[in-house]
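All protein chains but one are shown at their positions in the complex.
Moving on to chain A:
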Amino acid sequence: MSTAASLHQSRKRKNAVMMALCVIAAGIGLAWLALILGALLYKGLTGVSLSVFTEMTPPPGDAGGLLNAIYGSIVMTIIGVVVGTPIGVLAGTYMAEYGRFSRLTTVVRFINDILLSAPSIIVGLFVYELMVRPMGHFSAIAGAVSLSILVIPVVVRTTEDMLNLVPNALREAGTAIGAPRWVVIRSVAYRAALSGIVTGILLAIARISGETAPLLFTALNNQFWSSNLNAPMASLPVTIFQFALSPYEEWQQLAWTGALIITLTVLGLSIIARSLTGRREDR
């Protein structure tokens, strides 16, 4: 009897210890998030002023802003999304609609999932070999192409997943009144899956707006204002990289401010994206 009781006690103790460890683990995860965001806010906010958004990146040791870097990031992100999204949506459509059970879909899904988590610096090398080397110079368009390659897998994945959630009865109803397949896809399936597909696009924007590695040797960087797509262009992440590793205090401060801008953008996009599909997940 007493051995049974002591066994019971030791099992309960072990349970309490392990569960306490799990709570501590969760605490560590949350504390880390809080620490990083806290440091960002603390260091970044001190440098926020109007001049950050109205002035160009300064020469070493001078005050200035991040206008050309912000502009470059927005331009390349937009081009990347505009190029990548249609390809991603169409590929996802094939996988969920026309070729749901085909062999090609299985292969594409597997390869797409690998591209989804492939190192982004590899994409940078690929675009360098594909565009920068033949053209002979770095350019904003090469940067945008490498970003679009990062957009495609995210959009493919979410489009396929969301279209697969559309009930088949809806499609059959469309077909029954004589609508051809592509009209059913466009007017029924896309409409039903719209919020999910938009979520995917927002997540893709969130992902590429902070990407640095693929821009390092495609778009390079530019100290000055440039709207020429065929020339090197500044971007926020690459500017942060350059400024943070510099010995100049003004540059380091701008790097922190830029980091804060990027983080708030990314977190904002992810939160909007989540709230779009939030209701579905709760069900």
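Here are a few things to note about the model shown:
What we mean here is this: a residue touches a chain if its C-beta (ideal position, glycine included) is under 8 Å from a C-beta of that chain, and two chains touch if they have at least 3 such contacts; residues count from 1.
Throughout what follows, contacts and distances are computed from a predicted model.
For the chain of the complex excluded from view, the name given in UniProt is "Phosphate transport system permease protein" [choices: "Potassium-transporting ATPase ATP-binding subunit", "NADH-quinone oxidoreductase subunit K", "Phosphate transport system permease protein" or "Na+/H+ antiporter subunit E"]. Looking at A:V52, A:V75, A:A91 or A:M162, the residue that reaches the missing chain in the full complex is A:A91.
Of the listed positions A:A5, A:C22 or A:L50, the one in contact with the omitted chain in the full complex is A:C22.
Contact with the chain that does not appear here is found for just one residue of A:S195, A:S226 or A:S270, A:S270.
The chain not displayed touches chain A at residues 11-12, 14-15, 18-19, 21-26, 28-30, 32-33, 35-36, 39-40, 43, 86-88, 90-91, 93-95, 97-99, 104-105, 107-108, 110-115, 117-123, 125-126, 128-130, 149, 152-153, 156, 180-183, 185, 206-207, 209-213, 216-217, 220, 237, 240-241, 244-245, 252, 255-256, 259, 262-263, 266-267, 270-271, 274, 282.
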